[in-house]
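Below is a structure I'd like to ask you about.
All protein chains of the complex are present and in place, except for one that has been dropped.
A and B are the chain letters, set down in written order, and residue numbers restart from 1 in every chain.
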Amino acid sequence: MKSEAKARPASRGRRLGAFVFLSPGLTYLIVLLLVPLGLMVSYTVFQRGRFGGVVYEFTTENFSRLVDPLYLGVLGTSLRIAAVTTLIALLVGYPTAYLIAQLPNRWKTAALVAIVLPFWTNFLIRVYAWIMLLSGPGVVNSLLGTKLELLYKEGTIVAGLLYSYLPLMVLPLYATIEKLDPQLREASANLGASAFTTFRKVTLPLTLPGVMTGCLFVFVPSFGNFVIPEMLGGNKTVMVGNLIRNQFLSARDWPFGSTLALALVAVLVVLLLVQSWAARRA
Amino acid sequence: MSRTRFTSRLPAAVAVAGLALAAAACGGESSNSSGGTSAAAADLKPNADLSKQKLQITVWDGYTPKELPEKAKEKLKVSEVEVTLHATNEEAMTKLTAGGDSGIDVAFVSGQYAQALNAQGLLEPIHPELIPNLANLYPEATQLSYDKGNKYSVPYTWGTTGICYRSDLVKAKPTSWNDILKPPSWADKKVTMMTTERWLALPALKALGYSVNTEKDEEIEKVKQLLLDAKPHLLAYDDTTFGDRLKSGEAVMVEAWDGWCPTTDEKQNIKFEVPKEGSDLWVDTMVIMKSSKNKEAAHAFINYILDPEIHRWAAENINYKVPNKAAMDKVTISPGSLLGIKPAELLNGESLIDLGQASTKYTRLAEEIKAQS
Partner (left out) sequence: MPFWATYVFLYLPIVVLVLMSFNSGKSVYTYEGFSLKWYGELAGDERIREGLVNTLIVAAGSTVIATVLGTLLAVGLARHTRSKLLDALALMPAVLPDLVLAIGLLVFYGMIQMTLGLHSVILAHGLFSMAFVAAVVRTRLTNADTSLEEASRDLGAGPVSTFMRITLPQLLPGIVAGALLAFTLSLDEFVIAFFTVGNSDQTLPIVIYSMIRFGVTPKINALAAILLLVSFTAVIAGQRLTKIGETRAQD
């Protein structure tokens, strides 16, 4: 037996190995990822059934609906909300990550784990916590004795998204800032650069990949979110995620829902390409 | 190098083949899924052995008495009665229409949704001979426009939509849909409207004197304008927690279904009013899924619900009116309860029906209203 195995040409063994290791996972990916995505792609050219479902008759209507001002407006709102969230997350996350990286070693891990911990608790419960804090009779109002209208605004949605995804900004930022050679900054300072110039000319460019990754990590889930606009937005703001969800849950328009979902993916792919292009230039 | 690249393309080729196969499969599907309405009824035996059948029921949260599954199981001698809960019609519909056997035997959905399910051929026709208690229904309840003659659905509860309000916090009792659509300054940002599309449109439709089932574009356009003007004065669009908002005082007037207006709250400061412009008559029904393997038990269950004693118990328990004369004759009306509203008053309301293709107009309307900032 052994000698037989030995005699086997190496390339055959390698191909067998490739088959053994790759085929189970790839089959799974093909059946449950590529085929469903393919189905969604095919649904984009079909029509909604009278009472839901799909009628397999060709139409381009789903695409023309995409550029309808109503849906473009929703896209704009989603982009704005996700962008504002990402920007704030960056402004809050960068100094936080920077300061964690300056901590003595034994505190670093603890500080980092403390950032991530809330992220590992149920997402819905974190959203619920905000309803509790901000609603009309909520904790903030009863503590302050005020009757402020805090919930159901675009700002509340941003706060909820920021709360949910801030850790995803801090982690990649920390990873790049940690790797920075402190000597570079010292050198810059020794050469007479101000702290700000050092930051702008040395630290920031070197941590740019982390900034990009962090922004992407925050932007993607914010952009497609539907739970937070629903729960913290009082159904008064519609984001792409709500729109997609509604096509499947209330409008029963699977073809248009699929089209919207793929449009969401397209926007994200464009952003990814921009990001990798920027990263290569940096 | 070149060989590894070649072999690496193989899985990609397989993927493409898979897609082609999937596309072929959906092509083949088209002939049977676009098929018309319900096929022939199953052949059911009145004396089937129910102990070999079990029941899976889906119903709104808090819409049946807690002990119902246990009691039904005991009485019907079926092997099991399991209840799952859905929050909205839409949630139930997604799963019931997703394809395949949903595993559900009896579903509770609103009349217009029952109509849509039937149009998709998903419902088992009701076998009246297996439900002798149908005789207990009000005659009017057998002639509702979404399903005349109860061919595929049996009404469970019915009611109307109106304004639910805090009598101690309003300066004037609301009497018109315009009180919600154009709230006076003391109620600004303290009103809610419903988020499900047909009920979102209802106040404006009625305020303008249109039918709740209108398909006319120019009418829907006017409704849209009215609703857009109303939006800045709203607290939220809310289908589920408006009762709590009233109790806490966060809202003072809300669009509400009668049964969910907490008028029996101990403080007795919450009242319900049907605006003078009129409203709808909604009916929540019980339907039997065609895919059910326990159809005899499902019929027995519906018959059990329609039993005067059981239906009365349910009505008192959930505070919704039931279209069952024999049950309503026995019902005890607790203080503040809306169970006293007579069927004749309810029937003034306009029955909601499914609009098929035109229902997309309401979807779009709701999207346009909610997306407006």
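A few comments on the model shown:
Here is the rule we go by: a contact is a pair of C-beta atoms (placed from the backbone, for glycine too) under 8 Å apart; a residue touches a chain by one contact, two chains touch by 3 or more.
What you are looking at is a predicted structure, and each value in this text was computed from that prediction instead of being measured.
From the options A:P118, A:G155 or A:P209, the residue with contact to the unseen chain in the full assembly is A:P118. For the options B:D49, B:D101 or B:E221, the residue in contact with the chain missing from this view is B:D101. Taking the whole complex into account, subunit B touches the unshown chain at residues 4-5, 7-9, 11-12, 22, 25-26, 29, 56, 58, 61-62, 82, 84-87, 92, 94-96, 98-104, 240-241, 243-244, 248.
Contact between subunit A and the unshown chain involves residues 2, 5-6, 10, 13-14, 16-18, 20-22, 24-26, 28-29, 32-37, 39-40, 43, 92-93, 95-96, 99-100, 109, 113-118, 120-133, 135, 137-139, 142, 163, 166-167, 170, 220-221, 223-224, 226-227, 231, 241, 244-245, 248, 254, 257-258, 261-262, 264-265, 268.
In the analysis below, only the chains that are shown with their structure count from here on.
A separation of 35 Å divides the Cα centre of subunit A from that of subunit B. Against subunit B, in their complex, subunit A makes its touches with residues 15, 18, 22, 26, 30-31, 34-35, 38-39, 42, 48-56, 70, 73-74, 77, 135-137, 149, 151-152, 154, 234-238, 242-243, 246, 248-253.
The residues of subunit B lying in touch with subunit A in their complex are 7, 11, 14-15, 18-19, 22-23, 26-27, 29-30, 33-34, 90-91, 93-94, 97, 116-117, 119-120, 189, 195-197, 231, 234-238, 245, 248-250, 354, 356-357, 360, 363-364, 366-368, 370-371, 373.
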